[in-house]
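Heads up, the thing below is written out as structure tokens.
The complex appears here without one of its protein chains, the remainder shown in place.
Entry: chain A
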Amino acid sequence: MGKLGEAGLAATAGPARTLGMEGECRASQARSWGLPAGGAGGESPGGDAPLPGSISSSALLQAEVLDLDEDEDDLEVFCKDASLMDMNSFSPLMPTSPLSMINQVKFEDEPDLKDLFITVDEPESHVTTIETFITYRIITKTSRGEFDSSEFEVRRRYQDFLWLKEKLEEAHPTLVIPPLPEKFIVKGMVERFNDDFIETRRKALHRFLNRVADHPTLTFNEDFKIFLTAQAWEFSSHKKQGPGLLSRMGQSVRAVALSMRGVKSRPKEFMEMNNFIEIFSQKINLIDKISQRIYKEEREYLDEMKEYGPIHILWSASEDDLADTLKSVASCIDKCCKASEKRMSGFSEALLPVVHEYVLYSEMLMAVMKRRDQIQAELDSKVEALTSKKADTDLLTEEIGKLEDKVECANNALKADWERWKQNMQNDIKSAFTNMAEENILYYEQCLATWESFLTSQTDLRLEEASEDKL
């Protein structure tokens, strides 16, 4: 019990979100409870993908209930108390240096500091005889013990990110893996490597890695660590390991076959979850389109305004009395244009990327639901086989037992991660829209000040002229 208690403490401090010597100690304690930093295709009980996990206090209760062996350290059970999870401590929205990120950490009741800081920057184009591609520089700063050093710098290309995502999905089929930016945008893409596209992608990749780092389970994934730290040759040789292409194909074929059977007995809570995901996906897609459209219209409005101001200057050249007033108007319009540019850049920094990320998240969620359903379908098919065939009963029973555990874990993992995701989503959406409102308020305030000062200057002039006339 004592050991449990200690470990429980370690876990309560937030899944491995500890810093400093104390942290290291705790981390190792946590590790003693079997917290492998993500399975990298290791041994697995049922011949399926391994399920590494972290263990927290209520999870321990779960363990008791499920009567799990202490050796079964590759089960993931999550703490359902979302407040213990580190959600707000890091906003992946700000692409800044790792050190400045410390200032953005929000402190819960217990000081809960990040110990893994990642930046993605410096896109570089590489040209070979076969192809041209872009690599991004990834800098990682960490104080974690399991990392050999405290600072790493590597270069990765989009393909590598795809690989990482696939490995994470493999390892944690029912966790909400953060989304990657799209491979390419078909509409309106002239050049694969135009600057805006690269910058947007860079920001999204930055967000992706930070979301993974934030995630209580994924952050300890071994592939993740290798992605962040391995140099070029080491990395490419590592990528070649793992279940081969054929086995992966085999898995996906089976998955499709299973999904064809339909979801028979999806538990009620997952039906509700599915319903939410469907509607959410619809709405967030619409919001994405609306937001993009607003940006486009604002851009075009700005372009026209930029032409509008100078005409007043042109006019002032033909006038004498009116010249000053016209020039003032031109300068006001110019100032409003600058304010609008600022608003638009704020938009493209905060609202647009967040909304788009959640569009991708909604696709991810649907995939997660599917995978969960598949796992359940596997169980269901075996149960069916048992009731109908009555052959190899013992083997089937054993298999069913393992599958039941698997389903249980998958469901619990999803449920917990779902809560975490929802909370994050709420915060992100709220802050993105609040930011949009603030940008608009600032814009209007700046324009208001500009025009009001114009007005006072004109009335002052008129009073001056009036008093001059009286003289």
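The rule is short, and it goes like this: contacts are C-beta pairs under 8 Å (C-beta built on N, C-alpha and C of every residue); 3 or more make two chains touch, one makes a residue touch a chain; residues count from 1.
Everything that follows uses one rule, which is that contacts and distances are computed from a predicted model.
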{"item": "Record-based protein name (UniProt) of the chain missing from this complex, from \"Trafficking protein particle complex subunit 6B\", \"Pyruvate dehydrogenase E1 component subunit alpha\", \"CDK-activating kinase assembly factor MAT1\" or \"Sorting nexin-4\"", "value": "\"Sorting nexin-4\""}
{"item": "Residue, one of A:209, A:329 or A:359, that touches the chain absent here", "value": "A:329"}
{"item": "Contact residue for the chain not shown (choose from A:151, A:234 or A:438)", "value": "A:438"}
{"item": "Touching residues (missing chain, whole complex) on chain A", "value": "275-276, 279-280, 283, 286-287, 290, 293-294, 297-298, 300-301, 304-305, 307-308, 311-312, 314-315, 318-319, 321-322, 325-326, 329, 332, 336, 426, 429-430, 433-434, 437-438, 440-441, 443-445, 447-448, 451-452, 454-455, 458"}
